[in-house]
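These notes are about the structure you will find just below.
Removed: one protein chain of the complex. Kept in place: all other protein chains.
Chain lettering (A, B, C and D) follows the sequence in which the chains are written, and residue indices restart at 1 in each chain.
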Amino acid sequence: MSVINTEAEVLLDLKDVVAGYGNLTALHGVSLNVKQGEVVALLGANGAGKSTTLRTISGLIKPSAGSLRWKGASIVGNAPEKILRLGVSHCPEERHVWPEMTVAENVELGGYLLKSKTELQRRKDIAFHRFPRLKERAGQLAGTLSGGEQQMLAIARALMSEPTLLVLDEPSLGLSPKMAFEVFDVVREINSHGVSILLVEQNVHNALSVASRAYVLETGRVIAEKSSESLLNDPDLLSAYLGG
Amino acid sequence: MFDLFLQFVVNGLVNGTFYALSALGLTLIFGLMRLVNFAHGEFYMMGGLLGWVVTQKLAMDFFSGLLLVVAIMALFGWLLDRYVMVRVRDKGPEPGILLTIGLAIFLTNTALMIVGTAPQKVLAPVSSAPLFIGPIVITQVRLFAIAVSIVAIVGARLLIQKTKLGKAMRATFQDATAASLVGINTASIYASTFALGSALAATSGMLLGSIYVAQASIGGLISLKAFVVVILGGMGNFAGAVLGGLILGVAEALWGGYVQTGTVDMVGFALVILILFFRPYGLFSVRAERA
Amino acid sequence: ADTIKIGVIQPLTGSVAYNGAADVNGSKIAVKERNAKGGVLGKQVELVIEDGECQPSKTVSAAEKLVQQDKVPVISGAFCSSATIAAMGVAQKYKVPLLSGVSSKSDLTERGNEWFFRTAETDGLLARAFAKILVDQLHLKKIAYIGVNDDWGRGGMTEFSTQIEGMGGETAMKLYFDHGTTDFYTMLTRVRAAKPDGVFVAAETQDGSILVKQMKEVNLQSKVFGVGSWATADFARLAGDASQGIHAAVPYAYTIDRAENKKFVAEYKSAYGELPGKYSAAGYNALNIIMDAIERAGAADPDKIRQALAKTDYNGPNGSFKFNSKRQAYGFDAVLVRLNKGEPEIVAQATVTADE
Amino acid sequence: MLEVKSLSKSFGGIHAVQDIDFSVAKGSIVSLIGPNGAGKTTCFNLITGFYRPTRGQVLWDGADVTATNPHSMARLGVIRTFQKTNVLRNLTAFENVAHAQYLKGRTPLWRTFWPSSETAAVKKEISESSFAILELMGLGKRLHVEAGALSCGELRLLEVGVAIAAKPRLLMLDEPAAGLNTREAEGLAELLSALPGKWVDSILLVEHNMNLIMKVSDNIVVMNFGKKLATGTPAEIQHNEQVLEAYMGKAA
C-alpha cells in the first residue's frame, strides 16, 4: 500500500461535477482528485453514481456543470479519444468487448492509437503473458468467451494503451477468486511503475487492499473521503454504506 | 447447345459482377453499419446522373469525371452522416429506415425536378463493339467494367479486413462505446463509412450508367436487387456479396435462358427465400452471440 | 370564373414520369397557343395538372380532387390503362368527361362508359395498319417478339403476332421483360440462337434504347421493328449508332410533313429545346380536342362538353380525329418510320380506321 | 429433482463441458463453482435447452428432458437467469416482473378475442405478487423506473426477481451477486436461503462470491476445464486442496 503523498502532482481533478442521462441527474456535484502514482478507490452502494463518475471522466458523458481538469487544464467536453490521448484509459462496466472480432483483434485495437508495429507487438505479448487464457483463445470470437474470460479481455485491452491513469470499473466482476487476486496483482504491478489508478470495486476489502485513499459516494454525492486505513477503522461508515 | 449454355453462364457472370458492384456501397452501410439504407439506389442514381453531367455537359473524360463524381458523393455522404444520420444513431433501426425512405423520396423527386425525367447516357470509357472469344460474345466496355468491379470489390474487402481503418469500422459498429474508449473517433468512422458507401454506390451508378442508362427514377429497382445481394452474402461479408451477386446473375440468366424471361426477377427473390430457409444468416456469416 | 379549368392527370413521378411529363408538355403547348389566340369562349384556359403516379389509388385521388376541389368540367388522362380504368369510374360517377390520349388497352372503349373518350390508337388498330407493310416490305418470315411485360406490351405483341401470322409469318418466340430491365443479353442470346428474320419489340424509350444497343453488342443481325416512342430524338440519342435502320410503327413522328405538325414542332422546340415525341403529340391533341369541344359546347358544362366531344372533327399534326360510337378516335394517321442517322424517315403512312 | 448424467459439450475443438454428473434434490441449494471458463454457464445452457449437449442426459423428476427447448423447460418449472444481464430494457421494473408471470396469466390463444378473457382476479394477483417480489428484492422504490435506467447492481437483483416471478420449481442463477457489494451480497444470501420451500423448491447457483456460496449451499460441485473436480458440502470443499489450488488461489 503506497503512502499518501500530498506533494505529488494532481493528475485528475473533479469539482462539483453534475452529470446524468437525459432528464435524470445522476451526479449532483461530485468532487474528487487523483494524484500522480496513487491508487484511489471509489466506493458506494448500487446506483450511487460510481460508473457515471467514471464515464464522465473518460468523456462518454458530458457534465452539465462543474469542472474537470487534467494536469490543471480543463477537459470538459473533450471526446473520449482526446482524453485517451492524454493518458486516461477506461475499462468500462459490462466489458464491452467486440463480439464478432477475435480475441487477438480485440487486444490489438486496445493499442489503436499506437503508430509503431513493434511497440504494439510488445504490448500484445505482455497482455498475453498476463492472461495466458486469452493467448489460448487468441483466434476465438470474443462474443463466445465465458463471462470471466471477457472480463480479462476488457482489462487486457484497457492496458494496451499504457495509460498514465487507469480507470477500472469493477475489474473483478465475474472473475473467480483466484483470477481476481491475479488482477489485483496486475493493478499493483502497474501502479509500481508509476501508473495512477482510479478504481470502482464492490469488494471493499479487495479495493482497500490496493488503494491508498477512497471516496464514498451516495446518490450522486461524495459523502466521505478517507485514507484506506482510517476507512477500514470506521466500521460505522463501512457497514452503513459498503457492508464491510 | 453447349455454346448457348456457355453464353448464358457468361452473361450471368457479367451481370452478377455488376450486381455485386452495385451492392458494394450497401454492403458497407447496411451490412456493416447495420443501417437499412433505402436511399442506396438513389446514391447510385446520383452517380449516374452526375456521370452524365461531367462526361456530357462538362465534356470531361470518363476517368477524371469519375474522380470528380466520387469526390462529390463522398462529401455528400460525409455531410449527410455528420448532420443528419448522426441524429438517429442509437435509436434503434426504425428511425433510420424512415429517414432513408424520406431521403430516397426527396432525392428521386428533386433529381426529377432538376434534370428531368429523361434517361441519360454516360459517355463510356471504352468501345462497346462486340468482341468474340471463341463462341462467346462480350464487349470491351463490359470487360472493362468487370475489371473495375473486381478492383473495387477486392479493394473494399482488403480495406475492411486488413487495414486499421477497417478494424476500427468493425469495432465501431459492434460496440461504439468500447471503440471510443480505445481512441477511435467513432463519429468520423461513421461518417467515413457512409461517405465510402455513397461513393461506391455512385461509382457503380456511373460505370453502369455508361453501359445502360442513367435516370432519375432508377433508384428503387437498384435498391431492391442490392438488398438481395447483401443478404444472400450474409451481411457485411464482401466475398459473400460477390458470390451472392454471381449466383443471382447466373440463376437469372439460366432461368431466362431456359424457362421464361418474364419471371427472371422472381428468381432472385425465390433464391433469397430458398437460401435463407437453409442458411438463416446468409451464405457466409459468423455468429458470436451466446446465451 | 374568369378562366376555364381543364384537369390533367399524368404520372409525373415514378418510372413512367418521363412519358407523363412529355404529355404534359404537349398539353401546355396547346393551351399556350389557344390562349394566345384569345382562349376559349373568350376566357383563358388554365390547366390543373395532377400527378397520378400511374397508380389506380393515386389517380382516383387526383381525379376526385380535380372534380371536387378544382371543379374542372373535363379531364385529360390518365396514362397507364389501369390508372385510366380507375379514373373512368370517377368520371362516370360525377358525369365529367375523361379523355385519354395514351391508354391503349383495347377494351377501355368497350366498357360502355359514355364519359370516356380515347384519342390514342389501340394496338389492334396499329397492327392492322402496318402488319402487311412490314411483312411485304421487309420480307420477314420468321419473327421473334420481345415486349415489356405490361398491358401495353402484351397487347401490342398479341395484335401484331396475330396479324402477321394471318399473313403467313411465323412466330419464333415471344419473350417478356419487366420495365426497368437493364440487361437483355440472355433474351438476345436466345433470339440470336433462333436466327429470326426480324425482331419485333414493344418497348418505351428507356428499355427500348438499351435493348437495341445490346442487340448490336451481341451482334444480332436480324431486322428490328416495333412499337413505342422510338421516333424521338431522345431514343436516337440514347441508342446511338444502334438505332440505324430500325423500323417503328408510331402514331406520330416529328418528321411528319404537315403544316400543323411543323408549327407544333417549332413551338415545342422553342419552348423545351427538344423535339416532340408521340406522348407530346398525344397531350397536344387531347387538349386541342377538349378545348374545341368546350368552344362548341358554348359553356364549360360537363354534359355539353361530352356531347360536343362526340362531334369532334379536329385536324392535328398527325391527321384528323373523329370519334366513333364507342368514343374511340379514328381518321388520324399513323406512320412507319425508319431511323436513319437518328432521324425518323417516314416509310409508309396509313390512316387509322375504326370499326363501328 | 434435477439430475445430469455425463453431460458433455464441445465447440469445435474446445471441450467446454465433459462428463459432468450431479443432481439437485428437492429443497436444496446446489452450487456450481469453478475457475473462469470452466464450463458453468455452458452447463446452464445445456440444462435449459439453449444448447444441445454433445453427449449425456438431463433428467427432470426422473424423466429424460435432454435438449428440450427453453420455453418448455420453463414450463416444467426450470427458470434461469443469465450471466450477461438480460431484462426487458424498455419496460419498468414492475412490468418486467409482471410480464415474467406469463405462465400464471396465460389464456389459451383462441380466447384472446373473447371479451373478459382475463379475470380481474388473476390480474390483481399478478400485480400483487409483483409488488411483493420487488419488495423482496429491495427494489420497492424503483418500481416505475425503466429497466434500462437502472444501475448494474440493481439490474442483477431485478433479474433474480424476474426469475422468481416466473414461479420456478428449480431456480437457476448465474452469478446473481456479480456487481453487488458485500452487504448487498449478504442480503442476497439471506434471501436465497429463505427461498426454498417458499417461493421455489430448489436452487442451482453459479457464483464466484465465496462467502455467499459457503453460506447458502447444501452441496457444491466444482468444475475445472469442463470436468468435475470435486463435490461435497461447503465444509469439505473449503478444505479440498485441489479446489483451493485451482480456484481460490491466494485467498486460501
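Basically, a contact is a pair of C-beta atoms (placed from the backbone, for glycine too) under 8 Å apart; a residue touches a chain by one contact, two chains touch by 3 or more.
The rule is simple: contacts and distances are computed from a predicted model.
Participant: Leaving aside the chains you can see, what is the UniProt protein name of the one that's missing? Options: "Amino acid/amide ABC transporter membrane protein 2 (HAAT family)", "HypC/HybG/HupF family hydrogenase formation chaperone", "Heme exporter protein C" or "NADH-quinone oxidoreductase subunit H".
Facilitator: "Amino acid/amide ABC transporter membrane protein 2 (HAAT family)"
Participant: The complex has one chain that is not drawn here; which of the drawn chains does it touch?
Facilitator: Hidden chain, whole complex, touched shown chains: B, C, D.
Participant: Which of these touches the unseen chain: D:166, D:191, D:221 or D:246?
Facilitator: D:166
Participant: Would you indicate which residue among C:10, C:149 or C:205 is in contact with the undisplayed chain?
Facilitator: From the options C:10, C:149 or C:205, the contact with the absent chain belongs to C:149.
Participant: Please pick, from B:14, B:169 or B:231, the residue that touches the omitted chain in the full complex.
Facilitator: Here the residue in touch with the unshown chain is B:231.
Participant: Thinking of the whole complex, not just what is shown, which of C:89, C:180, C:240 or C:342 touches the missing chain?
Facilitator: Per the contact definition at the top, the residue touching the missing chain is C:89.
Participant: Please identify, in ascending order, the residues of subunit D that touch the omitted chain?
Facilitator: 48, 50, 69-72, 74-75, 79-82, 86-92, 94-95, 98-103, 105-107, 109, 112-113, 115, 117-118, 123, 126-127, 130, 143-144, 162-163, 165-166
Participant: Contact with the hidden chain only, please: which subunit B residues?
Facilitator: Output for subunit B: 30, 34, 36, 84, 87-88, 91, 93-95, 97-99, 101-110, 112-113, 220, 224, 227-228, 231, 235, 260, 262-263, 265-266, 268-270, 272-273, 276-277, 280-282, 291.
Participant: In the complete complex, which positions of subunit C touch the hidden chain?
Facilitator: Where subunit C meets the chain not shown: residues 12-14, 49-51, 53, 55-57, 60-62, 64-65, 67-69, 81-82, 85-86, 89, 93-94, 105, 149-151, 154, 176, 178.
Just so it is clear, only the chains that are shown with their structure count from here on.
Participant: Which chain's centre, taken as the mean of its Cα atoms, is farthest from the centre of subunit D?
Facilitator: Using the mean of the C-alpha atoms as each chain's centre, the farthest one from subunit D is C.
Participant: Averaging only over C-alpha atoms, locate the centres of subunit B and subunit D and give their separation in whole Å.
Facilitator: For subunit B versus subunit D, the centre distance works out to 47 Å.
Participant: For subunit A versus subunit B, what separation do you get between their C-alpha means, in angstrom?
Facilitator: Each chain's C-alpha centroid was found; their separation is 43 Å.
Participant: Could you state the distance in Å from the CA-based centre of subunit C to that of subunit D?
Facilitator: It comes to 73 Å between the two C-alpha centres.
Participant: Please list all residues of subunit C that touch 2 or more other chains.
Facilitator: Touching at least two other chains: none.
Participant: Hey, what residues on subunit B touch two or more of the other chains?
Facilitator: 290
Participant: Flag every residue of subunit B that touches subunit A in the complex, lowest number first.
Facilitator: By the definition above, subunit B touches subunit A via 164, 167-168, 170-171, 174-175, 177-185, 187, 286, 288-290.
Participant: Sort out for me which residues of subunit A touch subunit B in the complex.
Facilitator: Subunit A residues touching subunit B: 58-60, 79-81, 84-85, 89-92, 96-101, 105, 108-113, 141-144, 157-158, 160-161.
Participant: Can you list the residues on subunit B that touch subunit C in the complex?
Facilitator: Of all residues in subunit B, those touching subunit C are 4, 7-8, 11-12, 14-15, 18, 108-109, 112, 116-121, 128-130, 132, 137, 139, 208, 212-213, 215-218, 220-221, 252-253, 256-257, 261-262, 264-265.
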